[in-house]
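To start, I am sharing the structure in question, which I have written as structure tokens.
Here the complex is missing one protein chain, while the rest keep their positions.
Chain nomenclature is as follows: A and B, assigned in order of appearance, with residue numbering initiated at 1 for each chain independently.
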Amino acid sequence: MAVDHARVNPELEFLTQLDVAPGRKTVLNCMQCGMCSGSCPLANAMEYPPRQMILHARSGYLDDVLKSPSLWMCIGCYTCSYRCPRAVELADGLWPAMRDKAMQNGVQPPTEVRDAFQNVFKYGNALGQSPRKRMGWAEQLDVPVRDLSKERAPVEVLWLVCDYPAYHPRNRVVTRAFARILTALGIRWGVLGNKERAIGDCEQIFGEEGLFESLVEYNRELFGKHQFEKIVLLDPHSYRSMERFYPRFGAKYPVEHYTTFLAHRMDQVKALLTRPVEATVTYHDNCCVGRRCECYDPPRALLEAIPGVKLVEMAHNRGDALCCGGMWLDAHIAAHGGDRLSDRRIREAADTQAGVLAVSCPFELSRFEDSAKVVGLEGRIKVRDIVELLAESMDLGEKETP
Amino acid sequence: MSSQDILVVAETNRGQLADTSLEMLGAARQIAAGTGGKVIAVLLGADGSAYAEGLSAADRILLINDPLLAGFSPRPYVAVLESLLKTESPRAVLIGSTSIGLDVGPLLGGKLDVPVINGCQSVSVGGGVLTVTASFFGGKLLADVAITAAPVILLVAPGAFRPTEQKGAAQVETKGSPVPLDAGPAVFEEMILPDTTDVDITQQDVLVAVGRGIQQQDNVEVAEALAASLGGALAASRPIVDQGWLPMTRQVGKSGMTVKPKCLIALGISGAPEHVEGMKDSGLIIAVNTDPNAPIFDVAHYGVVADLLEVAPALTDAIKAG
Partner (left out) sequence: MKIAVVVRQVPDLIEPVEIADSGKAVDLEGAAFRANEADDLALEQAILIKEKFGPSAVTVVALDFGDIDNTLYAAAAKGADRIIKIPYDQAQPPAPKQAAAMYAEVIRSLGADLVLVGTYAHDELESTLAPLVALKLDLPFVGVVRGVRPSADGSIATVFKEFPGAAVAKMNVKLPALLGILSADEPPRYVPVSRIRSAMKTAKIEEQEVGAAALTSVATIQRLHHPAVGQRAEILQGSVDQVAAKIVSILREKGVLK
């Protein structure tokens, strides 16, 4: 006998209609084992940790859950989904859907999230910078930049620069180095100049379905105008979105995170790694390329290819890596007694005795550098993107202006 | 046919003549020198006698006293000024860009069908034409406007002019209202003053002021640490107070406090006119902003084009180490 869930609990209709990835299940499959709450790095600060959230949502208390600040404490680290023994679609499906429903009902997201949405809607980037300044990173760059928005031409690699690498001061040096590396590898690459807009991963995670869809539409039309063999990104969030979510809208592209892209060309990369970089390095697996896409080896292979680098592992690595704390929720989480996860993680990095914490996600550079200052580890451990370390070994870093 | 006189609408603020009134007298003297007219200062209130002395840069000081002018209600204020403008027929009327001025100026201009120019920074006189330079677009644009009609109402930007040492004839005339007054449909009830248990930022030697560049409430503690290291206090521009990150008692600017500390460090403040007017006379102004074109650098003595989240902690450390 099939249970008519809509009659038992009308809210269940919403919960069970969710679009889940192949192989994933809806909340009806949850057996309340508590693995998610036990794994969630912020559960201790939540009014409704994940297990409780599911319990209340499917028992007719969805409204309470939607109004709770806990709904906005999930940073999308994906540990719950990764470990759920019943394959319930959690961080990728249930949370965004509940957030969407909450906002439809008039619940206001945290201020930072709100500002980010408005900035993306108006300016195409979460930082609220002028779209006309998107190519500022390439000013006086010492390699030629093919701006496909100005002159269309077929390319091997369409490099989607993304918001943080384009605008954030700390990230620009990484972006420029990557441009040099692509050129040194003899790759025919191009960028979309000021026409680029956010891919929308964070917008989707935070439940702005409408905004995400509008970004997919925009990007699908934009990419459709160009010829390329592959899309490469520095940003793991955008990579994950294009890999996992864009296809659901019929926007499927061959896309790679830069670590995979470069690892596939290991021989050519190795040939350029001429200078030794004497450092003990520990690598932080970011949640998107790591746990979400289960891609752990290419970044390590790149680091080990650099002469002089000694790679050590943190206590939590690969699928168990600790999230850096995510985006836009710091103030909200702090207001509700949550820890700054990046503080925890930088201490763990220092415990390995490494002198360098290597990352491959643009959000993490300034986060971890900030945490190093806060916990008093500045000077003791440096934070570098893998691109920076590669560039150092390739002698492709920024040159001092005479 | 108008006279060549310049009429200044003065205001008081908690028992003292407002700074803008003294600045406007300085402006009026300068303009009157060009037009050949007199400077007339007008003060509306219950009893303006205590303020006559302070208005002595004017040639005529008109104190219009009436109980209905004690607190600001638009109808009696506009009725008195409308009548005065008709009798005195000045060349120009200077009104401060204040809470009262921003109501009264446009209402007067609308009723008398005379031009009103916002954000006036400077005025020159020549050949019967007043040329006013006005600031708008958030301080990013200046307009030179030629006015032949009289009178013209000029809403004067605070800090654009300097008070003058010059004395006028300072002839005081104390009168009641020239027209019968009624309170009107919008009536002043009471002035709610800020909570005095918080720090009085107007009495501090050192202030660290934060603006939108601070981005999140979390980051305010970075500015707090800097203020503490200097033995000073935290202040803020309006957007920060509107968000509720700091109380109104810390607000600097047009609708907040005017401060003149020995040293003011402006973090993430763009320098919009409404804020600058509240701090421009500070002894030493050091501004930190990521935008090299931010108007704050026109007011500051020293500037750093960088992220305050990097500079402030480094500065705090350097001060503590020093």
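FYI, contacts are C-beta pairs under 8 Å (C-beta built on N, C-alpha and C of every residue); 3 or more make two chains touch, one makes a residue touch a chain.
What you are looking at is a predicted structure, and each value in this text was computed from that prediction instead of being measured.
Asks: Tell me which residue among B:Ala33, B:Ala46, B:Ala149 or B:Val179 touches the hidden chain in the full complex.
Replies: Result: among the candidates, B:Ala149 touches the missing chain.
Asks: Which residue among B:Ser73, B:Gln217 or B:Ser237 touches the omitted chain?
Replies: Once the missing chain is taken into account, the touching residue is B:Ser73.
Asks: One chain is left out of this view; which of A:Leu12, A:Val88, A:Met103 or A:Leu148 touches it in the full complex?
Replies: Checking the options A:Leu12, A:Val88, A:Met103 or A:Leu148, the one contacting the hidden chain is A:Met103.
Asks: Kindly note down the residues of chain B that lie in touch with the hidden chain.
Replies: For chain B, the residues touching the absent chain are 13-14, 18, 71-75, 98-99, 102-103, 105-107, 109-111, 114-119, 131-132, 134-149, 152, 184-194, 202, 205-206, 230, 242-243, 248-249, 251, 254-258, 262-263, 283-287, 292, 295-306, 310-311, 314-315, 317-319, 322.
Asks: With the missing chain put back, which residues of chain A would touch it? List them for me.
Replies: Touch set of chain A with respect to the missing chain: 100, 103-104, 106, 108-109, 111, 114, 117-118, 121-123, 128-130, 132, 207-211, 213-214.
Simple rule for what comes next: only the chains that are shown with their structure count from here on.
Asks: Over in the complex, which chain A residues touch chain B? Could you list them?
Replies: 111-112, 169, 330-331, 334-335, 370, 373
Asks: Along chain B, where are the residues that touch chain A in the complex?
Replies: 216-218, 243, 290, 307, 309, 313
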